[in-house]
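Missing here: one protein chain of the complex. Every other protein chain is in place.
Letters A, B and C mark the chains as written, and numbering starts fresh at 1 in each.
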Amino acid sequence: MGVERTDDLGCRAAALRADFLAVRHMTEALAEGLTPEDCMLQSMPDASPVKWHLAHTSWFFEQFVLGPRGIAPVNPAYAALFNSYYVGAGPRHPRLRRGDLSRPSLAEVMAYRQRVTQAVAALLQADADAPSAPLHALVTLGLHHEQQHQELVVTDMKHHFACQPLSPLQEPAPALPAEAPQTMRWLDVSGGLVPIGHDGTGFAFDNEGPRHRVWLEGYALADRLVSETEYLTFMTDGGYARPTLWLSDGWAAREAQGWQAPLHWRHDGEGWRVLTWRGWRRPRADVAVCHVSHYEADAYARWADARLPTEAEWEHAAVTLGADAAARRGALLDDSHRHPMPLKAGVSGLRQMQGDCWQWTSSSYLPYPGYRVPEGTVGEYNGKFMSGQMVLRGASAATPRSHARLSYRNFFPPGARWQFSGIRLARDAGPGAA
Amino acid sequence: MGVERTDDLGCRAAALRADFLAVRHMTEALAEGLTPEDCMLQSMPDASPVKWHLAHTSWFFEQFVLGPRGIAPVNPAYAALFNSYYVGAGPRHPRLRRGDLSRPSLAEVMAYRQRVTQAVAALLQADADAPSAPLHALVTLGLHHEQQHQELVVTDMKHHFACQPLSPLQEPAPALPAEAPQTMRWLDVSGGLVPIGHDGTGFAFDNEGPRHRVWLEGYALADRLVSETEYLTFMTDGGYARPTLWLSDGWAAREAQGWQAPLHWRHDGEGWRVLTWRGWRRPRADVAVCHVSHYEADAYARWADARLPTEAEWEHAAVTLGADAAARRGALLDDSHRHPMPLKAGVSGLRQMQGDCWQWTSSSYLPYPGYRVPEGTVGEYNGKFMSGQMVLRGASAATPRSHARLSYRNFFPPGARWQFSGIRLARDAGPGAA
Amino acid sequence: MGVERTDDLGCRAAALRADFLAVRHMTEALAEGLTPEDCMLQSMPDASPVKWHLAHTSWFFEQFVLGPRGIAPVNPAYAALFNSYYVGAGPRHPRLRRGDLSRPSLAEVMAYRQRVTQAVAALLQADADAPSAPLHALVTLGLHHEQQHQELVVTDMKHHFACQPLSPLQEPAPALPAEAPQTMRWLDVSGGLVPIGHDGTGFAFDNEGPRHRVWLEGYALADRLVSETEYLTFMTDGGYARPTLWLSDGWAAREAQGWQAPLHWRHDGEGWRVLTWRGWRRPRADVAVCHVSHYEADAYARWADARLPTEAEWEHAAVTLGADAAARRGALLDDSHRHPMPLKAGVSGLRQMQGDCWQWTSSSYLPYPGYRVPEGTVGEYNGKFMSGQMVLRGASAATPRSHARLSYRNFFPPGARWQFSGIRLARDAGPGAA
Partner (left out) sequence: MGVERTDDLGCRAAALRADFLAVRHMTEALAEGLTPEDCMLQSMPDASPVKWHLAHTSWFFEQFVLGPRGIAPVNPAYAALFNSYYVGAGPRHPRLRRGDLSRPSLAEVMAYRQRVTQAVAALLQADADAPSAPLHALVTLGLHHEQQHQELVVTDMKHHFACQPLSPLQEPAPALPAEAPQTMRWLDVSGGLVPIGHDGTGFAFDNEGPRHRVWLEGYALADRLVSETEYLTFMTDGGYARPTLWLSDGWAAREAQGWQAPLHWRHDGEGWRVLTWRGWRRPRADVAVCHVSHYEADAYARWADARLPTEAEWEHAAVTLGADAAARRGALLDDSHRHPMPLKAGVSGLRQMQGDCWQWTSSSYLPYPGYRVPEGTVGEYNGKFMSGQMVLRGASAATPRSHARLSYRNFFPPGARWQFSGIRLARDAGPGAA
């Protein structure tokens, strides 16, 4: 979204309105080709039905933008149905039962979206002459919130279809040309007292600040993500059978859930196959492994005699090594692949820091020094989840380009696997790092 | 269905074909007004989605009629999806996840029904000249099977909608004229060595035979079912708070599930209300209470200083006292009320033995003496469920008229409440029975 | 116990007192050789610690005999700790946590027993001159209650030890001489209108009456129980792998609990071994299989082209064929084997109807016609459990001789396996029964 880069107030209002319409449209475009019945699927508690995402992202604007400005809700009953976790916004329909809503229908939800889109657009239009900073801030927050749910629509829908006996994702994937395999290289990064956190330019979630100083010792970071075939080597080397490679909680999760491979992998008798949005195919040496939990990423790193980076190491390297250059990016939602893509040949330096896969760090999701939860219900957005989760950095093939940032702190419980989450290795500086 | 009453073979074939088409059509008529999303709802493990019922009743004909006659399945994948519990017919989609099928869509399932209906109708047509007894028997079984599922479509859909926050069943029910309340009367029945079980005329399920002799002591049976207001008196007299009224398992179920009233009752602050297919209304003195478990029926009977009848007592009284007379029936599916109706004034004798509510007996569901499970997969229909369930007799407002029989043995676990199950009292003959 | 056979009142009082002291002593004798820690074990929710049995059988006398006669409890806190399921007697310590009581200690419980024994004995002594029928009835009930718990002490302790890593029951059992194997024979029994239930001579539990008439068709009963090696043949013939042999609930239990053999059987690589109170040994052709559930008994019968008897068939045959003759009995608790013993050669007729194993019938545990629950808290003894359980008849190697009766109705849920429960076959009369 261009909104952050526009200075004049009138122009900013117009740009925000354009961004708003584009984001709203994008969400609907993601649901194209799905039937009303597909949009009701909830294959596990963590994954919501697409219809629910479509409605909840509209509820967010009603709750935080339209309601406080006196605009009546489209349907008062939606308040409880489509509130996710905002205790301050009243009661909520149980998360586990979001798939049990046949009413409102998909058509009614689409009409609801339309009404909300028009009402917010009208507000922005009316506001253009005398722009209001709080309105802009809340609409911008609403857009980034909706972009988060765009990513969830993609990952949840993949899970829903993967659990469907008559899934449309059953066929072999069309072949992609193989890129020349590239050896993983270690990039040395010198430490010191470095600034971490969002620098204040453009939008950021509250959890990306305050910007603060962190002391880092020197370290090395892998120039690319771990590939599918590298991960397969870990598997064939007993990766899932050797408890000493695993955290204790991770081994317990592996046993309880019978993990033998990443999520969405399946053995067909001859070998493992990987489910992509285009279908099933063999593991590739040029594509990053995804759908692994923090526990698996940690075990892989231990097996590889390395470790996961801290989030400060990740961010410091990304910022200082220019990881945001377009040529170094991986696949993003805008590319429509909905899966990590082959690593391009002929590009060097730190790659895949934005795109392809989110990358598990070794950092727990905790508040930055000096962090304060914002006042009001919107303060429930981030702070209260700072417990029991691990930080992921980067962006994935399901992340909208305008939503990705080097300071972005994504977070999931260490056992979560249905996101496009992969592995980047790190290690301490030292003789072995030469 | 008139089929049982026709003697000439050619006529029988034509009658069966007409019955077949009528039953198939009736199932589809029950789904009218439901959206594709409604038809996917599964609000609890015991209740299946309507789409699944629509498909499973077609699968039954494919499995037992079309397949053995060399007619290829419409879609081989349906075999596992729509098999209910026939181990002999291969693997089955898990019962708890029937609501997770977005594909095939409702439209595809309706097309599937069409194909199966046409194929069976064609078989019957071709068969008219040289009628085959096995074909007739299996199609007849299929029709009765489908009628059982018609009842489940009604009871399951009521449960699904009752759990929907935006249920169409939320409004107050239109008022019905009240009938004059009628005192419950005891009808004396003399015992002796009496015949029990189906007498061989017309269709019956295997579990209704063999016909055999049972010794009964004299007893008395209530002339009508327990009413909603009578049950309310039990509630206000501490019926749900006095463990000594309850079987031990029943009290445990009551505690675990927090029962305070029948299923589909709700207290609105002023008093209890009852959910019917037409909406909510107050309890009535002229309507039979339904949606009670065996445990509740048993506790009510103990509170009323009576007991539930055995199934032999029930059947013997029904047969000897002419309980099948049309004027004495209660509501059946054909009446379209989908709820017990007010007891008509001016009718005496044993009423509601066919219609309004199924009636819990004190008999466990066990095989009759001499019962043998039929050979083959179709033998899984009844016999293997003869454990842990109680027999209900009669028929309900959701039972097709042509499906009801005095020898019919319905059965459910003692804690089941989502059927139209009510209470008829009995007691031993004796001085107090005068 | 001889008490029932004595007519003179004074003699009866003396006899009851002697019986009382003998039964109390017997319970304590069963705990000999167990450490305080052994007596605290609770290896599953259904099996209580021996210390709890020792205390609960004393609590019973305090609750129903001493308390109502004004004798203060030894320790008021014991009322809740050692009440089993009598809602009318106040709150109860949770059943699942009976193993969590370190206090009172075993020594304190033994002292508690002593005090209660003395108090009841004193009452009986004082009563000798003017005997009171209610006192006699309650003490007699208390003795039979205690004998039931003697059986549980044996079966529970076997389970506790079987779950102990350092169990004293680990060694091979000393060899017993093998009896000549005896072919199972069918004994024909003619039916008719037969009396069932206790005839009023001597003590019986309330659930054994009222005596009433039942119509039976002719049938045949096996002259002995199914043996261990016969059951092994069922196992090797795929008995645990063929769902069509099983009731639906039984198959679900088998899958959920991974049953492959009776409880307390173990495969040692070379073959199956059976755990007895004397240790492990190979299955024998002359010993009745035990520790099978109703589901397994039913599946075995179906596999053997037979069925289980109804409880009326069992009782009628037992009474008319003289099954109570001493020579035909199996092992009882008084024999101290604590396991079924080899079937004696040279004895013909209906054997093992009293001793060796309880025998699953095909009858649900329901009230006899005319049964009324007794008034007061003691009425909770039997009636409220008449749901969801199956009747077993006979007696086992853990049943005291004076506790066994042909009219005795034992009952357990169909999945219970830790009792000495075995299999007797029956079949309908007919050409094949010749």
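Heads up, the rule we're going with is that contacts are C-beta pairs under 8 Å (C-beta built on N, C-alpha and C of every residue); 3 or more make two chains touch, one makes a residue touch a chain.
Source: prediction; values computed, not measured.
Note that the undisplayed chain, when the full complex is considered, contacts A, C.
From the options C:His93, C:Arg115, C:His136 or C:Arg401, the residue with contact to the chain not on display is C:His93.
Contact between subunit A and the unshown chain involves residues 85, 87-88, 193, 212-215, 217, 243-244, 246-251, 295, 298, 362-364, 366-367, 369-370, 379-380, 384-388, 414, 428.
Summarising the interface, subunit C meets the missing chain with residues 35-38, 40-43, 77, 80-81, 93, 99-106, 160, 163-168.
Methods note: only the chains that are shown with their structure count from here on.
Distance from subunit B peaks, on a Cα-centroid basis, for A. Note: centroid distance subunit B to subunit C, computed from Cα atoms, is 38 Å. Separating the CA-averaged centres of subunit A and subunit B is a span of 50 Å. Centre-to-centre separation of subunit A and subunit C, using mean CA positions: 62 Å.
For subunit A, no residue reaches two or more other chains under the stated contact definition.
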